[in-house]
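What follows is a structure written as structure tokens; I'll ask about it next.
Omission of a single protein chain aside, the complex is shown with its protein chains in their original locations.
So, subunit A:
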Amino acid sequence: MSISVSNISKSYDAVKALQDISFEVKSGELFGLIGPDGAGKTSLFRILTTLLLANEGTATVAGFDVVKDYKKIRNSVGYMPGKFSLYQDLTVEENLTFFATTFGTTIQENYDLIQEIYVQIEPFKNRRAGKLSGGMKQKLALCCALIHKPKVLFLDEPTTGVDPVSRKEFWEMLKRLQQKGITILVSTPYMDEAALCDRIALIQDGKILQIDTPQAIVKHYPKQIYNVSATNTYELTNALKAYEYSHSVYPFGEFVHYTDQRSDFNPTELKAYLESKNLSDLVIEKTKVTIEDTFMELAK
């Protein structure tokens, strides 16, 4: 086990940030913590990176206890906080050199690990980190977190505020790092990124809702989901919510995801109902379950 968390609870005054969290991450696994802002992801990261002490429970990272052996953990993990946390007044190269020196290594020594990422920002190596674009900043931060060849990599919302292309590139990099044997714990509020993890934990209000592979999570969704669309999505949502057999109604992009309470649901019946509500251009079609649907269902 690379990371093992058992019964961790953490509260700030009256706010319960984490309640009885337990899970395990296998060696070499890419594990995702999926949940909205304020779910407790950052608190969990900070406990595992020895920055915070849990009120209850124990945890180990790379075989070391997060309280007793915190120094050993600090030697062997890479951590990328949610907020961009590099020196903005140092250049790309200076930042990397500094972190390499801090970890008692050099850029050359572990260059193979960061090469793929670093070549993308190398043209800007004399630019101050504060003047980089969002995607570049994250790439640099990842390089800095990797420079000492950590056993476990903690990435707290690495793609928040990053454009879609850079996000995709970033996840490709994570996949490649995983192949090099690094265990990765990553958190994200983007459900579409969850599918890229080996296993995910859905987390909300400090509680874990479900832990499984993304495929299994989607597979276990109990109902058939329908994409419903009409000219007026707002009216449509209200009408669907008012429908007597409706089970769940969530806006999802240009559609509304709808599930029915009945197992023998007939879309034409719903269409008739919606037409009676003066909605036009109605489309009702089956769609595949996404992680987001599962999350919404579990978070109900």
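Everything below uses one rule, namely that a contact is a pair of C-beta atoms (placed from the backbone, for glycine too) under 8 Å apart; a residue touches a chain by one contact, two chains touch by 3 or more; residues count from 1.
By definition in this document, contacts and distances are computed from a predicted model.
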Name of the absent chain as recorded in UniProt (options "Putative Zn-dependent peptidase", "nitrile hydratase", "ABC transporter permease" or "3-oxoacyl-[acyl-carrier-protein] synthase 2"): "ABC transporter permease"
Touch criterion as defined above, residue of A:D89, A:D163 or A:D192 at the omitted chain: A:D89
Touch criterion as defined above, residue of A:G35, A:P81, A:P158 or A:G206 at the omitted chain: A:P81
For subunit A, the residues touching the chain missing from this view: 46, 49-53, 70-71, 73-75, 77, 79, 81, 83-90, 94, 97-99, 101-104, 144-145
